[in-house]
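For chain A:
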Amino acid sequence: MHLDHSDDLSPAFPRRHTHSAARPTRPDGTRRALRVGLGGPVGSGKTATVAALCRVLREDLSIAVVTNDIYTREDAEFLRREAVLPPERITAVETGACPHTAIRDDISANLEAVEHLEETLGGLDLILVESGGDNLTATFSRGLADAQIFVIDVAGGDDIPRKGGPGITTADLLVVNKTDLAPHVGSDLSRMAADAELRRGGLPVAFTSLRDDDGVRPVADWIGTRLAAWTTGSAA
Partner candidate 1 sequence: MTTAPAPARRTPAGDTGSGVHATARVQAVSNGRATTLPLLHGDGPFHLRRLRPRGGRARVCVIGAMSAPLGGDRLAIDVTVGDRADLEITTAAATLALRGATTDHATYHTSLRVGDRAGLRWLPRPLISACGSNLRQTCAVDLAPTARLLLREEQILGRAAEPPGDLTTRLTVRRDGRPLLDQHTAIGTAAPGWDGPAVLAGHRVTGQLLIVDPRLEEAPVQPHLLGNDPAQGQGALVPLTGPAVLITALAPTTVHLHRLLDHARSLVPLGL
Partner candidate 2 sequence: MSRAALLVLADGRFPAGGHAHSGGVEAAVASRTVHDTATLHAFCQGRLHTAGLVAAALAATAAAGHDPLELDEAADARTPAPALREVARKLGRQMMRAARATWPAPELDHLARHRPRGAHQPVVLGVAARAAGLTSSDAAHAAAYDSVSGPATAAVRLLSLNPYDATAVLARLAGDTDRIADRAARTAARVAAEGTGALPAASAPLLDITAQEHAAWPVRLFAS
């Protein structure tokens, strides 16, 4: 048997089975794609945000998406149907009824999916990993996502930022979606902003209405900034 550590550097078997997002470079020394996780409760607009981001960013960036559905591969099917990206750029991970496990406790299937996309597509700039709709406690492992976005919506109640939870308080970007509905559901946007500010200690918050033209722009801009920092190696 031929056993030595240079196995790891074999061109036929470059960096598969890495076990952490901590290794930010490809075998050739360039930065690998930035991995951004999108989490949030069911119905807050994660998939719609991913679709809008793809439409806005796909001209300038090479993008791929991993979805984590709770039941079925419906989110992936939606993205394929909407043709926001070519189908080979969208992968669904099955989560065995535990979406938070797949993005936090046992990230192996998601890492498989992410690395498969990197290997088969090559030269990716950005991979969006969408969690299955869960509750307010779900966060992405730092082993999977370089940065995470938590998406809530105004219709879920304007007290959600105040209630906090790991997603609200620690996400790198909090997105408050469906602002167009605020007058109809009696949600107070300024109160949500103030509560979020309090809970998040200055971490950024974006208010979006995906019904508006270019409504996803604040999120796209934030990703652009992260990506610039990532590519130059000045941010983790």
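A quick word on the picks: all candidates are chains of the complex that A comes from, given by their letters.
By definition in this document, a residue touches a chain if its C-beta (ideal position, glycine included) is under 8 Å from a C-beta of that chain, and two chains touch if they have at least 3 such contacts; residues count from 1.
This structure is a prediction, so every number in the text was calculated from the model and none was measured.
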Chain A: touching candidate in this complex (1 or 2): 2
Touching residues on chain A, where the partner in the complex is candidate 2: 1-5, 7-8, 10, 12-13, 16-20, 70-73, 93-98, 101-102, 105-109, 111-112
